[in-house]
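Read the structure below first, then the notes.
Complex shown without one protein chain; remaining protein chains in place.
We just call them A and B in the order they show up, numbering each chain from 1.
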């Protein structure tokens, strides 16, 4: 702020300036701002104009303090939300390990988690419930992250990867690999990931026309998703009865049959791509101001966008390869996180946590709440409709934008 | 000129209808086709053709209904991307039928049709409400997103309804992919009154739709009762979609592609556009059905899949052609 003053400063700056002293510089009221009076903390008796002139050079320390204070206050809410969410996840995580057809008390569960050999519990908790719960948390976090990145970048809460075709690509590829090519295990994962990335690339290229427009990307994605969904439906209709259960996963998403083999790739993907996204969180929040503004603030918009897309699509594809497209988790996590954490600060971590919690709770509910075992995707999918209703009601009340 | 196009479309539709009778997994000579049309089923060839007759009729009717409904929906919403599939209306009809079967033991065609129309209507209103939220009203972008999101939710609901009922899973699954293969004359007969009623409403709405195309305010200035006209036209379209979905399952993209092609050939006057869309829709759906039989020989590709494979690229083409500001 080493200003090089072009003119002497005073309470009202019409001094003997070389250029024409504009009449509007006089102490005449400055529109509505004049009625706002001096800022809190500015010296009593100073006119708004004087306060403003001073602000041009440097902010008085007490004002800086106020800004710091209010920034910290906004940050505190977000931190609190993150802590509460993390605690809830830990709680539900342990609960899903304890509850099932046989109940194991907390101490046994903890001992199993710590690696001790507990007769009975070691198999049920260690081999069945633990990988399932881990996959729920990891996949939920991946969906939540990927979803909020797309929603923020495209500036539309409806534009999540499960709506614009990314998940559809992964699941169509997986269903095709299982039923038409009789693949299994790792092969299917690889095909699913390739499918997700390939579809994302195709959508990107198809919507690129003299620059990228978010609206066009969304619509092209919807078209591609419609096509892929019908491919998936066709492939499923060709499935023999015994493969149907396995293939149905690729329609709704399910955590059935989770083992450490499925958990590991998702864990690695989250460990690698998660930090990439976090490193871009500030640039992402600037993209929300519009491409021109972001670029003027020093964001390399095109490069940032590609990096964000690749990382988010990677997360979605890996998670989809492991669980199938768990409906609406990517769609719901971001808006829920925004609601509880407030608009300040990055939503990436809150959304990841919300996603993890959603999948964990929905899977638990799907297994034990309805008397019949529903795959997790059916439960989360059913949450989508009330959310859309909520959007209508909220926007009608506040008149805000979608 | 327009009459010429209309005649051409009629001829094309007739030819495709004939092709649909001839082409299939079994090669049938013309003599047998003619014999079968006269009601004879003496040999295998003639029996095969006899089976193809209701299928062809259904394809023609469903195509006409969907083409007409698409043109009306695009007119009502003033939205180039409106389509019963994209907007999730077909999926709403599917869910309603699935619920009817699973929870209320519904089995008659008439019940299917009423339920499907109800489901389609509720979904149409729901999607339109979401799509017109916020600034700028119902833009193509927001409507398409609302439709896609609603469809996804509806699919989950269908799974949830069907999953506990292994006994009905197979029959409900046919409502998730549209096809005309399983058609019989009974279903077609039950569907027909609804189609006729819907088509009459839609065709009567042609003139109001022309006014609506100028914007609500101007249409009101021209003496149109905007809300009434819009509701009536939408009702006609919903009846068409619902009835077709009840019998043939959700068939997407016919309603999207057809009106666009027709506008290119015949202009934007709905009095011409609507009948022309119906004819072209019949031609397109029949052609897709025939193509589905040829591509996957000796098996068949459901027509709903063929139309999606043809229609989605067309959808993307329309999106690319629009200026960003108009989306």
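Rule of thumb we're sticking to: contacts are C-beta pairs under 8 Å (C-beta built on N, C-alpha and C of every residue); 3 or more make two chains touch, one makes a residue touch a chain.
In the analysis below, contacts and distances are computed from a predicted model.
Engineer: If you look up the hidden chain in UniProt, what protein name do you find among "ABC transporter ATP-binding protein", "Manganese transport system membrane protein MntB", "Carbon monoxide dehydrogenase medium chain" or "4-hydroxybenzoyl-CoA reductase subunit alpha"?
Structural biologist: Listed in its UniProt record, the absent chain's protein name reads "ABC transporter ATP-binding protein".
Engineer: Touching the hidden chain in the complete assembly: which of A:96, A:167, A:189 or A:285 does that?
Structural biologist: A:285
Engineer: Using the document's definition of touch, tell me which of A:299, A:348 or A:362 contacts the absent chain.
Structural biologist: Of these options, the touching residue for the absent chain is A:299.
Engineer: Can you list, in ascending order, the subunit A residues touching the missing chain?
Structural biologist: Against the left-out chain, subunit A lists 1-7, 9, 13, 17, 19-20, 22-25, 30-33, 36, 39-40, 42, 48, 51-60, 63-64, 66-68, 70-71, 74, 155, 210, 279, 282-283, 285-286, 288-290, 292-293, 295-300, 338, 342-344, 400-401.
One rule holds for everything that comes next: only the chains that are shown with their structure count from here on.
Engineer: Approximately how many whole Å separate the CA-defined centres of subunit A and subunit B?
Structural biologist: That pair's centroid distance is 36 Å.
Engineer: Quick one: which bits of subunit B touch subunit A in the complex? Just the residue numbers, please.
Structural biologist: 81, 85-86, 126, 129-130, 133-135, 140-142, 144-146, 148-150, 152-157, 159-160, 163-164, 173, 176-177, 252-253, 301-302, 304-305, 308-309, 311-313, 315-316, 319-320, 322, 324, 327
Engineer: Can you check the complex and tell me which residues of subunit A touch subunit B?
Structural biologist: So the residues of subunit A touching subunit B come out as 156, 158-159, 162-164, 206-207, 209, 213, 215-216, 218-220, 222-227, 229-231, 233-234, 237, 248, 251-252, 327-328, 331, 372, 374-375, 377-378, 380-382, 384-385, 388, 391-392, 395-396, 400-402.
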